[in-house]
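The complex is shown incomplete by one protein chain, all other protein chains being positioned as in the whole.
Each chain carries a letter (A, B and C) given by its place in the written order, and its residues are counted from 1.
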Amino acid sequence: MGHSQLGATIVSATTAIDEAVRDGMTLMVGGFGLVGAPLTLIRALNASDRKDLTIISNNLGEPGKGLGETLRLGKVRRAIGSFFTSNPEVAEARDRGDLDVTLLPQGTLSEAMRAGGAGLGGFYTPTGVGTLLAEGKEVRELNGKRYVFQEPIRSDVALVRAHRADRLGNLVYYKTARNFNPMMATAADVVIAEVDAVVDVGQIDPEAVVTPHLFVDFLVIAEDTL
Amino acid sequence: MGHSQLGATIVSATTAIDEAVRDGMTLMVGGFGLVGAPLTLIRALNASDRKDLTIISNNLGEPGKGLGETLRLGKVRRAIGSFFTSNPEVAEARDRGDLDVTLLPQGTLSEAMRAGGAGLGGFYTPTGVGTLLAEGKEVRELNGKRYVFQEPIRSDVALVRAHRADRLGNLVYYKTARNFNPMMATAADVVIAEVDAVVDVGQIDPEAVVTPHLFVDFLVIAEDTL
Amino acid sequence: MNEKELIASRAAALLQPGWVVNLGIGIPTLVTRFVDRNAFCFQTENGLLGVGPPPPADRVDPNLVDAGKRPVTEQPGAAFFDSATSFAMIRGGHVDAVILGALQVDECGRIANWAIPGEPVLGVGGAMDLMSGARNIIVVMTHTAKDGTPKLVRECTLPLTSLRPVTWVVTELATFAVDGNGLILRSCAPGVSKETILARTAARCRDGEGLDQT
Partner (left out) sequence: MNEKELIASRAAALLQPGWVVNLGIGIPTLVTRFVDRNAFCFQTENGLLGVGPPPPADRVDPNLVDAGKRPVTEQPGAAFFDSATSFAMIRGGHVDAVILGALQVDECGRIANWAIPGEPVLGVGGAMDLMSGARNIIVVMTHTAKDGTPKLVRECTLPLTSLRPVTWVVTELATFAVDGNGLILRSCAPGVSKETILARTAARCRDGEGLDQT
């Protein structure tokens, strides 16, 4: 998203979803299960009328929780992730024909997001060679070892969860709530970061910034937490 | 390198070079010019009798300084980097037939190191397509855009420069002296980190560690600084 | 010691001090009970090197969990990182060992542990990445399924997790090493005869040198 001024814009979760998300879009949503998931933004998404979404996220929450509720509301057309087993309703929705599911190994999923954010055309990973998940994919031998080709993954919007932001949009994360969020923040046209607090510029150590501010468009203060 | 115990081993620069480096090896050496170069380790390398080395480094120092001295001493058979123009003796050595030079775009060089450390088989980058530096390389169209294939880069030994280490080997860096060092620390069989200070375990913020300790084998206290 | 603890304790004995170890869900998490935590460093693929023991109930931090989503703590000298960095470590061969469960092991030492029979294939997580990158792979599992069906089989009927064979297979009855030619019976659990093991093993295996009971 173009910036008309330096610094991320602080908005409500409802405004962020209204402004950024459209029917049919592809959304990245952070979190390993509910840990590190942007629960306030997901609630605003669930309360909106947005539908027909492709969700890229490690999981689809738990039944009725987080993205699990998004699924229940029928807003998700397609899910791309690594572990949907924690929500049995994913299998049900797929069996009903309401949901298309793409499964990737977790390391391939996270690396594909990084590649998407880094302007790469794809990469070769040894993970999954010769398994069901490599079926139909290009396999290539390089220096005597076999690898699967993986394309980069990008999205229209990323909903990420961080710990603190400064007013420019620099982000730091909290413990294992970091997980997929930093890669997602690089791989979307619009990035909305839900944070516990927004601090003054200069309050985050420049050596410890995980997501530099140029990746972040909107900041939303977290209301829902684990 | 196998670890027989948790924690990196603190040794002198001379011992580190003696133990880890052999004639004919490939070495990664950190630094953007002399900034972030492990000057103490380079001095020990220069004082050793090791020769016939392949050096992977953005530059080969300046004339007679850092890796520039290593070159003068005739220890370098091949150099892989992005900007050798800062040391005119590189061109002279090449013209004499004493040095083989491989030039990569800086982003491709750093990404190839990361890929080497991350177990990838290679990646496609848009950088350099249609230029002299892509000659002889695989070019592939992916989603309507052309990319050059780049293989991962690894080395036998990496000589890196960090700011502080804890006794386990966790590393943090200092300002723009970080540059290539973190990737190199992931992409070598043996990693020797030259640091300003070694602190007790627990003195580095777990959220701010840049190179986790599992990558680091030896720690050397810096004696030569800019 | 129950059966699971027995398996975990036998797997623990295979770890070498100084190793960085990733633990899967289930029996693998019991391994920490049988090692000196200070001699090892535990990695969890959701982004922590230096996993400490579970906290007391009143000190649970919901944002500090392992890959099984159970509350953990961080050891001194820990480091947090993102998922891409975590799997770069794993694929890149920087994790010395992974200990994980399996549903089946074939006679080449290859495992099936991600797709459950009769259930939709909707979760793989980090299993394939760990199988591709960990330096040593230790499988821990009960020797047979609950109905007595051997889990060490000639050929896996379930989808393979990787074409790469594991390093060790540890059950409550035996420990098998794996080399280029397949499974090698390395040791029998105390009081378990070789005949008992072979009777419950469908995969062909060779006797290791100096086969002992430990």
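Basically, a contact is a pair of C-beta atoms (placed from the backbone, for glycine too) under 8 Å apart; a residue touches a chain by one contact, two chains touch by 3 or more.
Computed from a prediction, not measured in an experiment: that's the story for all the values here.
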Interface partners of the hidden chain - shown chains only, full complex considered: A, B
Options A:20, A:120, A:177 or A:219, residue touching the unrepresented chain: A:120
Touching the absent chain when the full complex is considered, from A:6, A:47 or A:139: A:6
Missing-partner contacts on subunit B, residue numbers: 32-33, 35-36, 58, 82-86, 90-91, 94-95, 101, 103-111, 113-114, 125-133, 173-183, 210, 226
Interface with the undisplayed chain - residues on subunit A: 2-6, 114, 116-120, 166-168, 170, 186-187, 201-202, 204, 206-207, 209, 212-215
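The rule is short, and it goes like this: only the chains that are shown with their structure count from here on.
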Farthest chain relative to subunit A (centres taken as mean CA coordinates): B
Subunit A-subunit B separation of Cα centroids, rounded to whole Å: 33
Cα-centroid distance, subunit A relative to subunit C, in whole angstrom: 29
Centre-to-centre distance between subunit C and subunit B (centres being mean Cα positions), rounded to whole Å: 34
Residues of subunit A touching at least two other chains: 111, 125-126, 173-175, 210
Multi-partner residues of subunit C (each touching 2 or more other chains): 74, 80-81, 87-88, 90-91, 132-133
